[in-house]
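As you look at this complex, bear in mind that one protein chain is not there, while each of the others sits in place.
Presenting chain A:
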Amino acid sequence: MTGNRPIKFRILELCNKNGGAWNYEIVRQIQKEYNLKGDFQRDSINFDLIELASGGLLKDVDAKVDEEGIYKKGFLLHKYVITDFGKTRAADACLMYV
């Protein structure tokens, strides 16, 4: 399946669930849906997450060090959840309710 909406829209949807989602889960999901292979694309999607958090649309609710190399060994893993501001912005863009 190939995603047909901008990647940041999809990320906001994926983070819109109770408890949020880990960055490696989101990145993996997006890579699969949009058929984006390779480490460069992986990091690029993760950077979209960083930008969304920096813009206040997502916030991280949990973090842990990647001991096993799920994403990148030694790096910080973040669990993101959509903020109220993110929900408002997403309502104009991709989320059908709110």
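Criterion: contacts are C-beta pairs under 8 Å (C-beta built on N, C-alpha and C of every residue); 3 or more make two chains touch, one makes a residue touch a chain; residues count from 1.
Here, contacts and distances are computed from a predicted model.
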{"item": "Choices \"Membrane protein\", \"Tryptophan synthase alpha chain\", \"Aspartate carbamoyltransferase\" or \"2-oxoacid ferredoxin oxidoreductase subunit beta\" - which one is the UniProt name of the chain not shown", "value": "\"Membrane protein\""}
{"item": "Residue in contact with the excluded chain [from A:5, A:32 or A:73]", "value": "A:5"}
{"item": "Listed residues A:59, A:72 or A:87, member touching the removed chain", "value": "A:59"}
{"item": "Chain A residues touching the omitted chain (full complex)", "value": "3-9, 12, 34, 36, 40-41, 44, 48, 50-57, 59, 63-65, 76, 83, 85, 89-90, 92-94"}
